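Below is the structure I would like to discuss, written out as structure tokens.
Only one protein chain is missing from this complex, and each of the others stays in its spot.
Chain nomenclature is as follows: A, B and C, assigned in order of appearance, with residue numbering initiated at 1 for each chain independently.
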Amino acid sequence: MSSIDVARVKADFPILKRVVNGHPLVFLDSAASAQKPIQVLEAMDRLARESYANVHRGVYTIAEEASAKFEASRAAVARFIGAPSTREVIFLRNATEAINLVAYSWARSNLVEGDAIVLTEMEHHANVVPWLMLAEERGIELRWAPITSDFVLDLDGLDELLHNAKLLAVTASSNVLGTINDIPLLVQAAHAAGALVLVDACQSVPHLVTDITAWDADFVAFSAHKMLGPSGIGALWARSELLEAMPPFLGGGEMIRDVTKTGFTTNELPWKFEAGTPAITEAIGWHAAIDYLEDLGMDNVRAHEVSITDYALGALEANFEDRITIYGPRDPAARGSAVSFLLQEIHAHDVSQVLDEYGVCVRAGHHCAKPLMRVLGVPATSRASFYIYNDEDDVDALVSALKNAEKFFAI
Amino acid sequence: MSSIDVARVKADFPILKRVVNGHPLVFLDSAASAQKPIQVLEAMDRLARESYANVHRGVYTIAEEASAKFEASRAAVARFIGAPSTREVIFLRNATEAINLVAYSWARSNLVEGDAIVLTEMEHHANVVPWLMLAEERGIELRWAPITSDFVLDLDGLDELLHNAKLLAVTASSNVLGTINDIPLLVQAAHAAGALVLVDACQSVPHLVTDITAWDADFVAFSAHKMLGPSGIGALWARSELLEAMPPFLGGGEMIRDVTKTGFTTNELPWKFEAGTPAITEAIGWHAAIDYLEDLGMDNVRAHEVSITDYALGALEANFEDRITIYGPRDPAARGSAVSFLLQEIHAHDVSQVLDEYGVCVRAGHHCAKPLMRVLGVPATSRASFYIYNDEDDVDALVSALKNAEKFFAI
Amino acid sequence: MSGLEDLYREIILDHYRAPRNRGELPVPPAVKSEGFNPLCGDEVVLYLDVDDGVVTDLKIAGQGCSISQASTSMMSAAVKGKTIAEVRQLTRAFKALMSIHESKLEGEQDGSDLEDDLKGVRLGDLEALQGVVKFPVRIKCATLAWNTLIQGLDEAT
Partner (left out) sequence: MSGLEDLYREIILDHYRAPRNRGELPVPPAVKSEGFNPLCGDEVVLYLDVDDGVVTDLKIAGQGCSISQASTSMMSAAVKGKTIAEVRQLTRAFKALMSIHESKLEGEQDGSDLEDDLKGVRLGDLEALQGVVKFPVRIKCATLAWNTLIQGLDEAT
């Protein structure tokens, strides 16, 4: 018994009717980007057909309508993550830009040579490269929290790592391992050491109930496209005291209060950090995606994912025994739905290629986590990831296609 | 005789069927953001229904399709502006981000204290604030090329202004005055003085035939949403030698070649400057917008705009005589279609409000060009701007609504 | 045109055409406070004389649309001679009149005790500005003077 009526959900996603190589599409790559329900597509289309105009600038009716819908989307995002105020939700292109904003604006005005930032070995490049750039430019020390052989963060040396550190940048859930980190605990340790905490919430906001207040973190980054929303929009949440004190990042229209030939003053939050024409239609689509998830209920989303992940882990083990290695925790309650694996003797790319022949979409590669891949000692893995529109039939299709891959590459 | 069949064009824009306050919508704010034809909406919708997936990462069929379409859009943008190579077209959120990229990556690694940048008094905040931020941070001198009483750039002191300058940042066409600047001439002067040139092409790429090679500029920024395309995407074009030498701007997925715990190497152009999941669906919509404009023919677009701008300027003068001030060149062949004006004794906001009562959408305010407004000596203007879906009836509606505004505010 | 006439009540147009308290005051003793509407460029400049907890004089400069200018003029007439406590209460009441809609526009969630702010305060002429709430973008025009006033008071006290 699933907590979600997957058949009904599937019907809302037109792309799932697609046939690939003679097989119905089995989309198992939502961790890279999720598909969009008709409700999201229609909300965006409706804006364009009825009320599209640039926001915050026009006195006329459709500009007012577009502005109101745009800000209503911000309010929906704030509510969805449990943010205390909409002033703290900055619309950006994606989580990557959100993390870079923190690196450019907060870190470059608060960190000096010799300061330390703590990352973890399971971070996505989005939460690695901005800090590598900063480290090189400013002589900042990067410290890496290791993972254990059970694919979870090794907390033993945490206090030592955090000693005198200025920031802990950590993912809420790994896009490779599925591991869910204990953010409140990490935040407590970091704050006790005097470090702020940036949470990469890309893989948690779409899948888990998010309560930013309970996390007590300082910065949180996430993207719409992984939670049924459109591409081209994401957000940074940050405490308003921090945002108030931070210098602006991108300069231009919208983020200013006044401009002269010799200087400028910044607009109030959240607009202070939004320069130029924003992703207007995309904000409206994001709102519809949030409505969709809230209608399902995030508790139900989570319960469904735990159940299907459990089924998938079981099916992979049962069918491939010691011919498969799964990189990630075995307990479905301790992890998200991204399942990384390698079949013996077959490269992840080749697996993916054969799977495509059966309409099964999985990701192959380093999943933008090369430091982690080096720790795991593999150049690439295959990754199947599940979402609200996947059911046990999809898992069965995966298993059957994997068997064909084994046959095809058998010596 | 118009060079464009406006009635047929209008039929492609669903929003133009909208009724506001009992009147059909008369949209005269395309300089802020243009409306979208059905072809653009359908292209985006089709991607979401058939081939949506994250780009550049998946081996499976729909990921290949999405990637191919995404890169085909880049090729279309490159072709549309006459760029020598697609490697030089970077997809970003908007023109504002494009200019900031140049300010952060190129300028911060090439300019030192005391260096000078030349701007013009008619720049949009997007081409002012990034340089003010840089000036403050690095002690860079900003020099301002003035405008004449005929609302064109005063070229008399140009060589002096350019002396020892490192960059000229100039708009191809003013979003307030309509003035079209002579970019090849400005580039020649700047290059002769050893300065590079950044062209803000937001208001020219949508309206004029663009030949970047003929401009001979170094950086060019523009946005999709002003040229019938979606919000959330824009581009920077730059010479590949410059892009190769510049440090990366945002760090994350896609822009890297390799990442270790201690460093990273960057991807090739253009991806070196594209971090994280890009605006995928939006790129596909932009491509459709370009196809639409190319089908009309940019020569015809320009001819139509010259004709309707001429008609509008004539109608405003004839009906409001000395009760109207028009801020911009009188010769329609020397300007774009943005017409800024003030009615005597009525504030631009109030004009806009009354016009909305008649379904007529015009912009009121500083148009993100406060330095220019101060030069003009006004706090705000009204601005009507015309595009391919506007005809003389729309101008007549504007005139008639303006007459009502005069009546309403008559003493 | 009922919407328009609701926005532009006669008394508003009157204040726009003949604004009260235009001018400047010597700084110091007066405090100067400037406000901008970042979206449209409207400017309000206030000169405030505060003496012994009372706004003894105030002058206004700046430029803007009929709503922002009329609101500034009406504000100046309403607060002159009032104690700071009274002025703050009046400001709260005026913003309550506007802010249900302003906060909606900005997506704020709470609007809990707005009703309370309105209770027992006589807004008088200022109530003519109530029509503005139907035009969300113009609310910022109407509240600009009041935000600038509070800024000035914070500085003066």
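As a convention for this text, a residue touches a chain if its C-beta (ideal position, glycine included) is under 8 Å from a C-beta of that chain, and two chains touch if they have at least 3 such contacts.
Given the structure is predicted, the values throughout are model-derived calculations rather than measurements.
Which of the chains on display does the removed chain touch in the whole complex?
Those shown chains that the absent chain touches are A, B.
For the chain left out of this view, which of B:21, B:86, B:240 or B:404 touches it?
Of the listed residues, the one touching the omitted chain is B:86.
From the list B:75, B:155, B:209 or B:315, pick the residue that touches the absent chain.
B:75
Going by the contact rule already stated, which one of A:43, A:316, A:338 or A:380 would touch the omitted chain in the full complex?
A:380
Which one, B:163, B:257, B:330 or B:403, makes contact with the chain that was left out?
Answering carefully, the residue with contact to the hidden chain is B:257.
Identify the residues of subunit A touching the omitted chain, counting contacts across the whole complex.
On the subunit A side, contact with the omitted chain comes from 21, 347-350, 353-354, 357, 364-366, 370, 373, 379-380, 408-409, 411.
For subunit B, enumerate the residues touching the unshown chain of the complex.
56-59, 63-64, 67-68, 71-72, 74-75, 78-79, 85-87, 256-258, 265, 267, 271
Going forward, only the chains that are shown with their structure count from here on.
Can you work out the whole-Å distance between the CA centroids of subunit A and subunit B?
Centres of subunit A and subunit B (C-alpha means) sit 31 Å apart.
In whole angstrom, what separates the CA-based centres of subunit B and subunit C?
36
Using Cα averages as centroids, what's the distance between subunit A and subunit C in whole Å?
44
Counting only residues that touch at least 2 other chains, which ones in subunit A make the list?
57-59, 63, 256, 258
Can you list the residues of subunit C that touch 2 or more other chains?
Within subunit C, the residues that touch at least two other chains are 39, 135, 138.
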